[in-house]
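Shown here: the complex without one of its protein chains, the others still in place.
The block that comes next holds subunit A.
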Amino acid sequence: DSHIQYERVGADVTMKCGSMDWDAAVTWTANGTDIDASHLNGSYLILKKVDLTQSGQYSCYEGSSWHLKYQTYLRVGTPPKEPLLMCRSNNYPKGFYCSWHLPTPTYIPNSFNISVIHGTREMVCEKDVFPKNRCHIRYLQLFSTVKYKVTLTVTNALGKNSTTATFDEFAIVKPDPPESVVAKPVPNNPRRLEVSWQNPSSWPDPESFPLKFFLRYRPLILDQWQHVELSDGTSHTITDAYAGKEYIIQVAAKDNDIGTWSDWSVAVHATPWTEEPKHLTTEAQVTETTSASTSSFMPPPTTKICDKGAVVGSGAVAVCWTAGLVLAAYGVLFI
């Protein structure tokens, strides 16, 4: 009958062929392949300084009859190193979760045991189905000054290790990043961008536990971020964008009173409105277009300033020319 055998990387392993005598004639196989007799000491199989590649099924057959006398699965691995444990509340005030992982793999199965103590009370951390290395706790008390002590022990066939985290209720509060961040140009405003977002859906009660937000933005061509902190509302208009430049924008959230900032949201890109053809649809273009050929489009007529019928004679020309010069200057500045 077969069983599993766990051994440490680098160990010397001796396998006995079941109840066979030491001097019996046997053949050992590893994953079906015969093992050279040089590895044998009598009927014992000797594996020196095993490595991970030597994991597998080892079988021992009686010499002449080829009866299977013994079989084992060898699993080579390591005892666990100290696990990394992290606890966080992204759904305050409902509860918090703890998640963990090992810094290096053990290559063999591990089991985890977690204990949470609040003062004298032991609390139950319910394991999540997915992801596996996570459990969550519901707060029984709020506003407590008593710290929580979480101890995680990881055990496998070759050893065990543990770590402890101690924290108070407020310190681990960290919301998820804001969701559905949208940035849009503002028509006829070459330096504005309208940004809006939503509270993270994991935050259960934004009315009683409002979030504040941090917005950061920069043009793609520059490295320096601009920052804006917003104590309420889920939208903001940027008014100092560089005309015609593509921007990258992100938002982060924090409970108004406690805890730390969330990670940055997914980045969105937006370019402020410009008078370039692709951003402008003039009245003239709309009325003229009957059978629109989608592959090409007409450049719009000259800018609105020049179109104003009220401006007469050389004055009109001067205005048009000035407008053109300003736009050209802008363009040169921000290339």
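Keep this in mind: a residue touches a chain if its C-beta (ideal position, glycine included) is under 8 Å from a C-beta of that chain, and two chains touch if they have at least 3 such contacts; residues count from 1.
Keep in mind that, in the parts below, contacts and distances are computed from a predicted model.
Enquirer: Looking only at the UniProt record of the hidden chain, which name from "Ciliary neurotrophic factor", "tRNA-guanosine(34) queuine transglycosylase", "Two pore potassium channel protein sup-9" or "Aspartate aminotransferase" is the right one?
Expert: "Ciliary neurotrophic factor"
Enquirer: Tell me which of A:9, A:24 or A:258 is the one touching the absent chain.
Expert: Residue touching the absent chain, from the options given: A:258.
Enquirer: One chain isn't shown here. Among A:23, A:36 or A:207, which residue touches it?
Expert: Answer from the full complex: A:207 touches the omitted chain.
Enquirer: Taking the full complex into account, find the residue in A:19, A:65 or A:145 that is in contact with the omitted chain.
Expert: Checking the options A:19, A:65 or A:145, the one contacting the hidden chain is A:145.
Enquirer: Since one chain isn't shown, list which residues of subunit A touch it in the complete complex.
Expert: The missing chain touches subunit A at positions 93, 140-147, 170, 207-210, 257-258.
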